[in-house]
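Okay, so here's the structure we're looking at.
A single protein chain has been omitted from the complex, and every remaining protein chain is retained in its original position.
Each chain carries a letter (A and B) given by its place in the written order, and its residues are counted from 1.
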Amino acid sequence: MDLILVNLIDGLVTGLLLFMLSAGLTLIFSMMGVLNFAHASFYMLGAYFAFQISLYLGFWMGLLIAPLAVGVMGAGVERYGLRRVHQYGHVPELIFTFGLALLIEELVQFIWGKNQMPYSTPEILQFTAFSIAGNSIPAYKIFMIFISIAIFIGLLYVLTRTRVGMIIQAALTYPKTVEALGHNVPLIFMGVFGVGTALAGVAGVIAGPVLGTFPGMAFVLGSIVFVTIVIGGLGSLWGALVASLLIGWITTFSKAYNLRMEDVLTGLGFTKPEPIWDSAWRDLWSITSPQIADILPYILMVLILIFRPYGLFGKRDA
Amino acid sequence: MRTTTMLGLTTALTLAASAFAAGADTIKIAFIDPLSGPFAGTGTNGLHQYEFAAEELVNKQGGVLDGDMFEIVAFDNKISPKESLIQLQVAIDQGIRYIAQGNSSGVANALTEAISKHNRRNPDDRVLFLNYSAVDPALTNDKCNFWHFRFDANADIKMDALTDVIAADDNIEKVYVIGQDYSFGKAVAAAAVRFLGEKRPDIEIVGNELHPIGKVKDFTPYARKIMASDADAIITGNWGADMVGLGRSVLENGYTGPLYTYYAAADGITAAFGDAGVGSLKLVAEGQINPPVNDRAAAYYEAFKAKYPDGNISQARITNVIEMLAKAINEAGTADDVVPVAYALAGMEHESLWGTQLKMRESDHQIIQDVHIHAHTNDGVTFDYDNSGFGLKVDSTVTMAAADSPTTCKMRRP
Partner (left out) sequence: MSDQLSTDPTKPAQRMRAGSMTIPLMPWVLGAALLAVLPFIFTANSAITIMNQMAITIIFALAYNMLLGQGGMLSFGHAVYAGVGGFACVHIMNMDDFFAAIPLPVLPIFGGLMGMGLATIVGSFSTRKAGTVFAMISLGVGELIAACSVIIVAFFGGEEGVSGDRTYGLPFFGVEFLQQIDVYYLIAVWLMISAALMYLYSRTPLGRMANAVRDNPERAEFLGYSARWVRFYSFVASGFFAGIAGALFAINYEILTEENLNTTQSGIILLVTFLGGVGFFFGPILGAIVFTLVQTVLSLQTELWGFYLGIIFVLTVMFFPGGLAGLIMMHVPAMRLGKLGRLGVPYVKTLGAGLIGCLGAAALIEMTFHVRHASTGDHEMTVYWTTFDSHTVLPWVLAIGATLVGFGIARKTAPALAEAWNDANTPDGTAQ
């Protein structure tokens, strides 16, 4: 029982981290129709910027400045890159962000080299918040949970309670009408792209010390972010939250418990072929849940796309 | 469009030809390892160690034969088997007869097969494969061939040494084995279960599992499971980011017992663990760095540090590769025909720079050497890793580990 609680907390941390990435991505998508492949790269930039700043000014200044820097970079990319490519259509836009992801990874290696950076949690948070049955929950994880929830509430407030949010929401559904009403839609686009990438930057700043700050960190996270927003429904903030938590818990629990395919198959009434190492099905029989934990979200996504192409909370077709 | 083809290939040829420009009296060794991409850090550090060893141990001593110099030619294989085979072909075309590779057993498997096929099909320009780091036991067992020499202790030998230490520790009653889901991770797990079963049948294996390689973002769930199993010791073959991720999660979760590893040092890993790893992190490897075995080894390391302040001698065996190859070439009297060189290498005995005896076993071309269990510490470390103040210090030594271990190798010699 205690272990379930521990895993719930762990899954929550993973899920909320994923949410910070997918929130920005889903906003960008619903507004501009661009699946930003470089989104995870901005997350990586956030971690590296924060590391560099933390060397001089400490962790907290990194948390403050790095996302801003990433956001400005994101807005610049939108203004000088994406807007130019926009005229050619959606496929070139997508391919542009794909190339950008490649370029950012190379750039990071060019500047910081290829090894992992010694970026670590601030000393003030290096203690155990509490323990459950011998499993310690570090204070930093609690901090991560609070930051993510604060961001979610902040986003929700801005989107539903402020004028800017109203315009953005309107532009999500009727971009042409909003433009006709005299709003500067390109400026909104740039702003949303900047804010979205800044969110990814925040995620990078707080995830860097835990998950490691290395050139492959964007690639490791890369496509799972897409899976999240597709499952949640493109353009839906609530969908992104639910899908992130779902993925966080699914992967955490399937890693934490050794569910074996052998037991499942036997339970279904199949008999194990003997000798097993000669059977063509040996790999199927030996599968365990931790082995496939990380591909479960992909299976979920393909199923959702086949049976409910607009995702859990989406209103439009993907 | 066809002109572009021509232009492109002309460029290709000119560039390839420019590599020929080096002097005639050099013996070139192709270093085929990742120099770009996620594993570039390890590859680049290995390349520096090769270049330094060739310079210090051979060229400054007057070279081999009639003063022929060693030259290391680097090829970036991007840790891809396909690219490795292309680069192998380029290397062979440049007249290179010695191929050094180490990162990833998958690449080593591809290379050893390609080299074996090449040597059979092209008897005029045969090459030798100097494997300095790929430790999949199959390479010197079922997949062995005459052209492949392994200078690292393979996964079984290391596990043999490791389990000697574990078996001698009465405090250990429960062991958790965890590794990456591929040939090497599986080999480590199988060897751990086998050797522990032989040496300490009373030890309980409370966990034996594999996780996807390079894909796990957060190891916390695994750490929770390990804690829940009450393990006294953990054995893992993880490397790279998977090693750091697993180790940090486990230690953060309050684990204090020993964590036996294969690759938890250098390339940023030592720095990433820092203080947290002291007392827990153990590593099985050859080559004693701390405390330095003698003045010569210390001077060698210091000279290396002076040249590459950010580098580490993380693969001490690289000096053995260079020294033994030089010796074999001298014995064979030729560097162009690799068959006599291979015969000289097989069965060779050598005194390592790191103060131990080496023997290249004739039956399977697996080197037999002392294997040390190191501890990650900052106490009494003369040469640290990653300039972090932390480094590896020898805890215990297994002399000529697994010298009489069986092999399934049936070698066909020319």
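The working rule: a residue touches a chain if its C-beta (ideal position, glycine included) is under 8 Å from a C-beta of that chain, and two chains touch if they have at least 3 such contacts.
For clarity, every value in this text was computed on a predicted model and none was experimentally measured.
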Which of B:I29, B:L57, B:I72 or B:I92 contacts the chain that the document leaves out: B:I92
Option from B:A40, B:I115 or B:M360 whose C-beta touches the chain left out: B:A40
Residue of A:L156, A:A170, A:L259 or A:L305 touching the missing chain in the full complex: A:L305
Residues from chain B at the interface with the omitted partner, ascending: 1-2, 4-5, 8-9, 11-13, 15-16, 18-19, 35-37, 40, 48, 75-76, 78, 80-83, 85-87, 89-90, 92-94, 105-106, 109-110, 113-114, 117, 121, 136, 181-184, 212-213, 215, 306-311
Absent-chain interface as seen on chain A, which is shown: 35, 81, 84-85, 88, 90-92, 94-96, 98-100, 102-103, 105-107, 109-111, 113, 223, 226-227, 230, 234, 280, 282-284, 287, 291-292, 294-295, 298-299, 301-302, 305-306, 309, 317-318
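The definition used in the following text is that only the chains that are shown with their structure count from here on.
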Chain A and chain B, separation of their C-alpha mean positions in angstrom: 35
Residues on chain B engaged by chain A in the complex (per definition of touch): 36, 38, 40-41, 44, 181, 209-212, 214-218, 220-222, 224-225, 227-228, 241, 244-245, 252-254, 267-269, 271-272, 274, 386, 388
Contact set on chain A toward chain B in their complex: 3, 6-7, 10, 13-14, 109, 113-118, 128, 131, 133-136, 138, 210-212, 214-216, 219-221, 251-253, 255-258, 288, 290-291, 293-295
